[in-house]
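Shown here: the complex without one of its protein chains, the others still in place.
Letters are used for the chains, namely A and B, taken in the order the chains are written, and counting of residues starts over at 1 for each.
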Amino acid sequence: MSEDGRIPVFVERKTYRRRRMADAARMLPMLGAMLFCLPLLWAIDEEPRTALTMFYLFLVWVGLCVVSAVISAHLPTEADNSQTEDQTEGP
Amino acid sequence: MNKKVLLIEDEPNIIEAVSFILMRDGWEVKTHSNGHDAMDAVRRREADIVILDVMLPGRSGFDILKDIRSDPALGDTPVLMLTARGQDKDREMAERVGANRFMTKPFSNADVLDAVRALVAEHE
Partner (left out) sequence: MASLNALAIVCVLYVVVLFSVAFAADRAALHGRGAWLRSPIVYTLSLSIYCTAWTFYGAVGFAVRSGLEYVTIYLGPTLIMIGWWWTLRKMVRVGRSQRITSIADLISSRYGKSNTLAVFVTLLAVIGTTPYIALQLQSVTLSFQIFAENDLLQRQTVSQQSIAFWVAGGLAVFTILFGTRNLDANERHHGVVMAIALEAVVKLFALLAVGVFVVWGLSGGIGETLARIDASPIKNFEVSGSRWVGLTMLSAAAFICLPRMFQVMVVENEDESHLRTAAWAFPAYLMAMSLFVVPIAAVGLEKLPSASNPDLFVLTLPLQEGQDGLAILSFLGGFSSATSMVIVAAIALSTMVSNHIVMPIWLWMSGGTAMVSGDVRNVALLARRISIAGIVFLGYLYFRVSGGGAALAAIGLISFVGVAQFLPALMGGLFWRGANRVGALAGLVTGAAIWLYSLFLPSFGDTFLMPQHVIEHGPLGIDWLRPQALFGTEGLDPIVHAFMWSVFLNTLVFLVVSLLSFPRPVERLQGAQFVNVFQHSGTAGTWSGGLAQSEDLLIMSQRIMGPAEAQALFSEAAKRQGIAGLLPEPTPDFLQELERVLSGSVGAATAHAMISQIVGGATVSVEDLMAVADETAQIMEYSSRLEAKTEEQARTARQLREANDKLTQLSVQKDAFLSQISHELRTPMTSIRAFSEIMRDTEGLTEDEQNKYSSIIHDEAVRLTRLLDDLLDLSVLENAQVLLNWQSGTLEEVLDRAVSAAGGSDPDFQIDRLPQREHFELRSDLDRLAQVFINLISNARKYCDAKDPVLKIRAKRSDDRLIIDFIDNGSGIPMDKQTLIFEKFSRIGETKAGGAGLGLAICREVMARLSGAITYLPGQKGAAFRVTVPIDSPSVKAAG
């Protein structure tokens, strides 16, 4: 009985997490756009080195790929009710 | 002169059997084996008696009988009907359209012969 009582709570939390993952997926491109535009602000006083900017851009780029991979793997699936798969995992 | 019988029937074996019996008894037998132009045969042969099957290819025996009865020249020719279906409603139907006698297959040869003789005698 106690186990039965625990599972719904767990499921809810998991679903909650998935919803927040969807939020994160929506915010990621905005974050990316902001980071990609940052070098424009450096250029106000004096123009920064191409090499340095290049390093910065590619680092952001790789970072976005990694974060996108992590988020995409945890996004809700088709029907958004993954109860069976949740039950197989432990708390 | 021999009396003339017109047999309208589509099963070759039955034609053969009935012709055999009647010819042995001294009748002149003409046969016809489909429904379409059965009326032409009836008019042409001027038979003394017509033996008519109910289920004929092309046209039902009842329809042919109706035509015979409505034709003034043939109107009272005696007609013996044969059927393999043997249901009461067929018999009623036959009487309604004016068959003189109605027989169900299989029949006994003697009965056919008796019926033909009796009908022709009645008519005369």
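We take it that contacts are C-beta pairs under 8 Å (C-beta built on N, C-alpha and C of every residue); 3 or more make two chains touch, one makes a residue touch a chain.
Here the structure is a predicted model, which means the values were calculated and not measured.
Colleague: Which of B:21, B:39 or B:120 sits in contact with the chain that's absent?
Modeller: Once the missing chain is taken into account, the touching residue is B:21.
Colleague: What residue numbers in chain B mark contact with the hidden partner chain?
Modeller: Within chain B, the residues that touch the unshown chain are 10-11, 13-14, 16-18, 20-21, 24, 55, 57, 84-87, 90, 104-110.
Colleague: Residues on chain A that touch the omitted chain in the whole complex?
Modeller: Residue positions of chain A that touch the missing chain: 22, 25-26, 28-30, 32-33, 36-37, 39-40, 42-43, 47-54, 57-58, 61-62, 64-69, 72-73, 75, 77-78.
Keep in mind that, in the parts below, only the chains that are shown with their structure count from here on.
Colleague: State, to the nearest whole Å, the distance from the C-alpha centre of chain A to the C-alpha centre of chain B.
Modeller: Here the centre of chain B sits 98 Å away from the centre of chain A.
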